[in-house]
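Have a look at the structure below, then the notes.
All protein chains but one are shown in place.
Moving on, here comes subunit A:
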Amino acid sequence: MIGIAGAVLAVAVGLILFALNDQIVFFQSPTDIAEKAIPPGQRIRLGGLVEEGTVVRSDDANVSFKVTDTVNSVSVTYKGILPDLFREGQGVVTEGVIDARGVFVADNVLAKHDENYVPKEVAEALKQQGVWQGE
């Protein structure tokens, strides 16, 4: 009995450790991406503001825009429906990988639930750049 229990727990711990090593996604700001060499193909979360005047929509629900922290910016492409509160000049978090050309290919653009809400990571990244407007 105890043997089985031990085995189950060992498997569970093993799974958790393996998954924590492999399946977590780091949050990066555009400046992080400019400074660190993030290998293409590694999943990351990119957050910042949607740069004004960069949103371009094309056929088949493709859209491209730039995410900026006002110092650096990264081009992002996405195919799909953007969240309701996606706006130029507003905070956004996208998840995906950087491709060989250095363009961030997002497969997930995070919805905000409320017009007052700025993703916490974005707020902190902006504070680091000294451009945070909120409280």
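The working rule: a contact is a pair of C-beta atoms (placed from the backbone, for glycine too) under 8 Å apart; a residue touches a chain by one contact, two chains touch by 3 or more; residues count from 1.
The criterion applied here is as follows: contacts and distances are computed from a predicted model.
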Fill in: Absent chain [UniProt protein name; select from "Succinate dehydrogenase / fumarate reductase cytochrome b subunit", "Metal ABC transporter ATP-binding protein", "Heme lyase CcmF/NrfE family subunit" or "Peptidoglycan glycosyltransferase RodA"]
"Heme lyase CcmF/NrfE family subunit"
Item to complete: For the chain that got dropped from the picture, name the residues of subunit A it touches.
Response: 1, 4-5, 8-9, 11-12, 15-16, 18-20, 22-27, 45, 57, 59-61, 79-82, 84-85, 95, 111, 113-115, 117, 119-121, 124
